[in-house]
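All protein chains but one are shown in place.
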Amino acid sequence: MPKNKVIPIAEAMSHVKSGMSIAVGGFIGQGDPLTLIDHLKTMDVRDLTIYENDAGYRERGVVELVRQGKIKKVVASHIGTTPEIGKAMNEGRLEVEPTPQGTLAEMMRCGGAGLGGFLTPTGIGTIAEEGKQIIELNGRKYILVPSLKCDIAIIRAHAGDTWGNLIYRGTSRNFNVPAAMCADYVIAEVENLYTMGELDPNAIHTSGIFVDAVVRANVEYCTLREEKFNA
Amino acid sequence: MPKNKVIPIAEAMSHVKSGMSIAVGGFIGQGDPLTLIDHLKTMDVRDLTIYENDAGYRERGVVELVRQGKIKKVVASHIGTTPEIGKAMNEGRLEVEPTPQGTLAEMMRCGGAGLGGFLTPTGIGTIAEEGKQIIELNGRKYILVPSLKCDIAIIRAHAGDTWGNLIYRGTSRNFNVPAAMCADYVIAEVENLYTMGELDPNAIHTSGIFVDAVVRANVEYCTLREEKFNA
Amino acid sequence: MPDAKQTIASRAGRELEDGQIINLGIGLPTLIANYVPEGVDVVIQTENGGIGVGPAPEPGCEDRDRANAGNQPITLVPGGSYFDSATSFAMIRGGHIDATFLGTLQVDEKGNIANWIVPGKMLAGMGGAMDLITGAKIVYIVSEHCSKDGASKLMKQCTFPLTGAEEADVIITERALFRRHPDTGWVLEEVATGFSLDDIAGCTDMAYAVAADVKLDAFGA
Partner (left out) sequence: MPDAKQTIASRAGRELEDGQIINLGIGLPTLIANYVPEGVDVVIQTENGGIGVGPAPEPGCEDRDRANAGNQPITLVPGGSYFDSATSFAMIRGGHIDATFLGTLQVDEKGNIANWIVPGKMLAGMGGAMDLITGAKIVYIVSEHCSKDGASKLMKQCTFPLTGAEEADVIITERALFRRHPDTGWVLEEVATGFSLDDIAGCTDMAYAVAADVKLDAFGA
């Protein structure tokens, strides 16, 4: 029987240390791990590097950690939904590394899959190829993108069992799947917690093999209450 | 409303021509597209190149096409379950290119994902690296594996809707997912056919975007009859 | 004077073909969903992880887990489904999307597109645009012809950092429609109601040929 990974949030988050890299699931609020981000706000950590599609939506999400001065650098595809991020960048308080969305997702997946990198045609002829190795194959140019390994990943799922098998709902799946794959220590907040065997083995989106700790999501961040949920 | 892709098997299979490359789903009989292979046995095609984990199990599967002399080359990770294949190879009637299982799966996925290739540590220091470009990244050596694009893919799913959204069952998922991604024309045989909207949008394993034609699987290859099926 | 954005979206809608799989950028391109011609079924992919995007939900039926890449609530049509971001961009980069419609800051003679950064000023990020431009079979630029200061967005050469090199296939503005041919470059095919060939020449900096059968009053108004 796989082990129980449900632990107190403080214990799970104690793995986060200053200077670490963190992969964050979610897409401008859809599936963002807000419970874990709220907890991070209470912690004395700094110089974090964030890998995420964006920095949240309006006032919520990783942008709150930037406001607190905890974040050194954000690697993201889009920061337009959080005006504070652009401001922090322009004032020199934050480094931002724009990365094509598909490249960022694949960097995470590849890191989790033990691949050293991949060849993408995306960004050829743009500044996305600056400083990158270009490889020509069958007459087409590709950027060699090294894969990504992070110290920590924080993600959110709609349903999870105690071993960390996860099911997402709707468009909240997004970066939660690749982020879960690429980190040494993966913390999932789940909206609805099940015992092992309750989730359909054919319908798991993220296997518990990728997950190290499971915590309950704050009820206000749950999109559907347990009684209404049908996996 | 997405279009109806259910067509007669002969019409779907008429896309297969001599000399083509075919990605085949399944794993030694688990999820092998036997209905489509049966149809291929009746067709006048030759010099096919097959990309598949194996060549079937015992007497069934792609091995039947080898017996008919339709196959020029098999790229596979394992041919131990079909003794006829080793015999055909040793007699010079068939070319076999052994490929690590994970590399083959990733070649297919990468081809379908528009990536030019990927860097794998698998096979470094073995003959798997012969003739391949070796790239060193962060002190580790990787084989640069070009991605795979095939003319045709033939796969099998447990459930499918008329647009080609597919759900697999148990360990029959295997290579059916990556094979479905990498070909110009993808034919899926489905054991249980549904109208659009009947399958859970959160539980689809292969999106219909990857599938060109849907046919009914021969009833004798169905693992569960429709009335017993619960997606 | 008709609304420029609606004119563009309406003309773009007429490009759609039955069975196509399309991706619509944030903003103006999203309006194209309102102009799908009668009898034409297209499947809309949204890069944050959905396919088969349908009409917006009824007020009160919005769902935080069902939204597009611009965070607007969506529904799915029957046959639609959800997936993760790595799979979404496998679809996009892998050539499984027939057409993408994107706004722009600049587009030029060679088909270069610049729409993600104004150096020293605004950085929104490229989002999924670089992948969409690289992977979609047809890249439509749907944009007002000129920027707010009146300068032509259809330039000799882009001055902002590119989103994609030589990838634009069609430009649709509120004034004209151009198609790019691999050998001959941009060809003016249609001019909107209220504009003359001279008007287009006057507000277009990139070089282009005029089609022999160029259509005047082709759309708009």
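First chain written, first letter: the chains are A, B and C, and each begins at residue 1.
One rule holds for everything that comes next: a residue touches a chain if its C-beta (ideal position, glycine included) is under 8 Å from a C-beta of that chain, and two chains touch if they have at least 3 such contacts.
Note that the coordinates shown come from a computational prediction; the quantities given were computed from them, not determined experimentally.
K.L.:
With touch as defined up top, name the shown chains that contact the chain not shown.
P.N.:
A, B
K.L.:
If I consider the whole complex, including the chain that's not displayed, which of B:Asn53, B:Ser147 or B:Ser207 touches that chain?
P.N.:
B:Asn53
K.L.:
Pick from B:Thr122, B:Thr162 or B:Asn192: which residue touches the chain that isn't shown?
P.N.:
Answer from the full complex: B:Thr122 touches the omitted chain.
K.L.:
I'm checking contacts with the chain that's been left out. Which of B:Asn4, B:Ser77, B:Gln133 or B:Asn218 qualifies?
P.N.:
From the options B:Asn4, B:Ser77, B:Gln133 or B:Asn218, the contact with the absent chain belongs to B:Ser77.
K.L.:
Which of these touches the unseen chain: A:Ile9, A:Ile37 or A:Leu115?
P.N.:
Once the missing chain is taken into account, the touching residue is A:Leu115.
K.L.:
Go through chain A and note every residue touching the omitted chain.
P.N.:
Here the touching residues of chain A are 1-3, 109, 111-115, 161-163, 165, 181, 195-197, 199, 201-202, 204, 207-210.
K.L.:
Spell out, residue by residue, where the missing chain touches chain B.
P.N.:
27-31, 53-54, 57, 76-81, 86, 89, 96, 98, 100-103, 105-106, 108-109, 120-128, 158, 168-178, 205, 223
FYI, only the chains that are shown with their structure count from here on.
K.L.:
When contacts are scored as defined above, which chain pair ends up with more C-beta pairs, A-C or B-C?
P.N.:
Counting C-beta pairs in contact, A-C comes out ahead.
K.L.:
Would you mind pulling out the distance in Å between where the CA atoms of chain A average out and where those of chain B do?
P.N.:
Centre separation, chain A to chain B: 31 Å.
K.L.:
So which stretches of chain C touch two or more other chains?
P.N.:
Within chain C, the residues that touch at least two other chains are 82-83, 87, 89, 92-93, 134-135.
K.L.:
By the touch rule stated above, which residues of chain A touch at least two different other chains?
P.N.:
106, 120-121, 168-170
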